[in-house]
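A single protein chain has been omitted; all remaining protein chains appear in their positions.
Let's turn to chain A:
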């Protein structure tokens, strides 16, 4: 015997593998076995082929690659004996799938086996075909399978039926051939064949509408009868499951009836009796019974019905809901969601039970119940429901809170009839689960608050109270801080008290305390602190007496490591120190937002604009001005620094409102928001493309504010945008791009640049005269003048230039290509060079000049590096 033959028996190999203690050991054993098997395959060893494949299959189950065994399968299938074929087909199904090319080779063997005299072998072939056949194989072998549908042995018939299912799924065109055979299968008595026949019909209906029509007309009655027989049949030990005879057949029949009855009143009519019978008579204390009831309910829901059955169905679902078994409840909730579309009234009756399910311990049930509840809410029941949900919010799990909060918020928003109710509910939600509330939600809340002018006092007091108790909810702190800032005076003076309120005395000191807490808390994040700073500024205007204290607090942040906070505190401090006169104008009450604009913005349709209207500029842009109008530069736009990336549209808008966009990655697209989208040159022109004076280049604002002598203002209006490298900014930005070497103001309009003698030799001089267009410092216009210094005239004068990648060159045609001798005339040619790295890299150019003189061709090349520095 060959020393390499795999002598180990299957059992021994399995034992050996199981005895391995470590993965490495196992790999070693497997490797050895695979090697032996491979050797055996190479030898074409007949005796052990069977065993080898079995081993290979085991190895495959373990997870190791076994592709080398695929051909072995084919050889085994081609052998004559049943055991070999069996293992061959098994291996085929395990190691191969329909996408492999190798499968095609089996087609012939399959064909022969399908026609075999041994029905067990036919069974094997049908099995393999049904599990992994590809479309081509299906087409080839479909006639065989059709024939087998009428075979004498029921085992073969049922296998053929399922095989046909696969065939028609792969090749829907062949469906017509199977219709008649399938119909005859429905009359069978053998359960196995019946169930497979029913399944085949169901799939035929899905694939071919012709089949659907046929079955609907011819077979509905028969099916109803069969179902009746099954339901009424006596106890049969073979098919009994928990007291019901063959529940699977029940379910399949119901499913087929559903397909036939859907959309067809006639067919639905014929089923109503049997459906009612099944619905009422089936026992529901075991899973099998419940499965049947579930299918029955689904069928009732789908077919055309006048209502009697529907009520029955929903009652069943109601009973399911109160079942202790989680599975049943889950299934009921699922179905109820669909039932809501059909008959919402009936489902409403079970609202209480559904509410209980929301509080269940099983996560999937909770989720389903919440979704269902969401569908059930209408104007009448929203208030008590929300009350319950919010109560539950307090005790719910962390994972669930997010979901629950989102649903509550959207429900409240959708159904709120009065603003005060809305504000109340939102406050409660924020106090409980503020950390889960999304940004849009609290932005919307602030929007509503600012619109409800009569409720300002009430709101700010309520927020203050809430703030005192739940400071760990970030969004609550933010909203509270904003309101206290805006309406601090109402808070302290108890303005606009409503009857339902308890009186509360809040002094100015308390209000400032609250905001101070917000800043000082180490868990406050950037947004909160920034909002708090602005709120303090507002308060300093509303409570003049606390000005000093507020200044003290603000000053503490002057050295803050976060640029945003540092900048804000420095600027606000400046205002407090030097600009008391305009302070109150700065922090006037926010104007009421236009609702339509707000919802439009929220939908993300309009890009947001920074600038404000003319008149008293509030220190926060309220973005009402549409980008089309040329807005007056918001010189005091203190907070539109760190302009959000252009991609964020909706949701930005309220953010601007609160001046809260603080993306730590300072978007270099400086001002001009929306930078990319807007083609409004004017906007960008007047945009806040200011840069800190300490950096190179001055600010655009300087140009416009040159009338204002007050340097401080200019510094106020500077943004923290780092020196926007022109690379990133849209070209339009550079209209006022102040980048130049050194801190001087850029001089526009034809500054005199030194002209350059680019090239001079005894025979030729090239002079470059530079100019720049106002407003595009990147682009230099060069006028090149060529002078012939020799005594021979130059003909075919050609000037060529090459520039490195960061420059773009455009050559205009020369004035002529004959250069008269001795400087008696010159050729001029205009060049335009655009420097994409303007400010970083200087111009550099390689020139080549070619001309003919004295019947000689002359070529001169030179690199020009000495462009003026200030270009």
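Here is the rule we use: contacts are C-beta pairs under 8 Å (C-beta built on N, C-alpha and C of every residue); 3 or more make two chains touch, one makes a residue touch a chain; residues count from 1.
FYI, contacts and distances are computed from a predicted model.
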Worksheet entry | Absent chain [UniProt protein name; select from "GATB amidotransferase", "Myotubularin-related protein 10 isoform X2", "Sodium/potassium-transporting ATPase subunit alpha" or "AP complex subunit sigma"] | "AP complex subunit sigma"
Worksheet, complete the sentence: Checked against the full complex, the residue among A:241, A:494, A:566 or A:755 that touches the missing chain is A:241
Worksheet item: Who touches the missing chain here, A:295, A:432 or A:508?
Response: A:295
Worksheet item: Hey, which of A:98, A:371, A:413 or A:860 is the one touching the hidden chain?
Response: A:98
Practice prompt. Spell out, residue by residue, where the missing chain touches chain A.
Written response: 11, 14, 18, 54, 57-58, 61, 63, 65, 82-83, 86-87, 90, 93-94, 97-99, 120, 126-127, 130-132, 155, 158-159, 162-163, 165-166, 191-192, 195-196, 199, 238-239, 241, 246-249, 251-252, 255, 287-288, 290-291, 294-295, 298, 326-331, 361-365
